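All protein chains of the complex are present and in place, except for one that has been dropped.
Entry: chain A
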Amino acid sequence: MQFMLLFSRQGKLRLQKWYVPLSDKEKKKITRELVQTVLARKPKMCSFLEWRDLKIVYKRYASLYFCCAIEDQDNELITLEIIHRYVELLDKYFGSVCELDIIFNFEKAYFILDEFLLGGEAQETSKKNVLKAIEQADLLQEVSTQSVTSEHLCKCIATPQ
């Protein structure tokens, strides 16, 4: 995967994950064009389109569009499953996720994504394991913000899985 974008029906960006190095200007341009293209699609059209030399896979969940750019050799249908898996993870984490959750907790959305994908590929195929890792990391975060010597507690939680 080269990048993933989440945006609303009004074209507002809610999350952007880039797995290729591009300048800010290029990223903005790509985002703008792609958002326009996808928003112009009619509901009956299929979830794939060719754009520049990439394949774009997108799916709409409620008010949010999830949009991935994959390479020629990548499987479009399984990418749809990847998008679906990410939505399920968000849903489980936030409890019936909606766009507002992602707006107000965007950093958490990134953390979850980074436990699921790495460098554009899936690193963990078990929903349970991804959520467990996030849970533990959240706990670690809580602990480290409390005014208790975090060192000792960190070591406890750091037990390998």
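One rule holds in what follows: contacts are C-beta pairs under 8 Å (C-beta built on N, C-alpha and C of every residue); 3 or more make two chains touch, one makes a residue touch a chain; residues count from 1.
Simple rule for what comes next: contacts and distances are computed from a predicted model.
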item: Chain not present in the shown complex, as UniProt names it (candidates "Aspartate aminotransferase", "TruB pseudouridine (psi) synthase family member 2", "Integrator complex subunit 11" or "AP-1 complex subunit gamma"); value: "AP-1 complex subunit gamma"
item: Sites on chain A contacted by the missing partner chain, in the whole complex; value: 13-16, 18-19, 21-23, 28, 42, 44-50, 73, 75-78, 80-82, 85, 103-104, 106-107, 110-111, 114-115, 118-119, 121-129, 133, 136-137, 140-141, 143-145, 150, 154-155, 157-158, 160-161
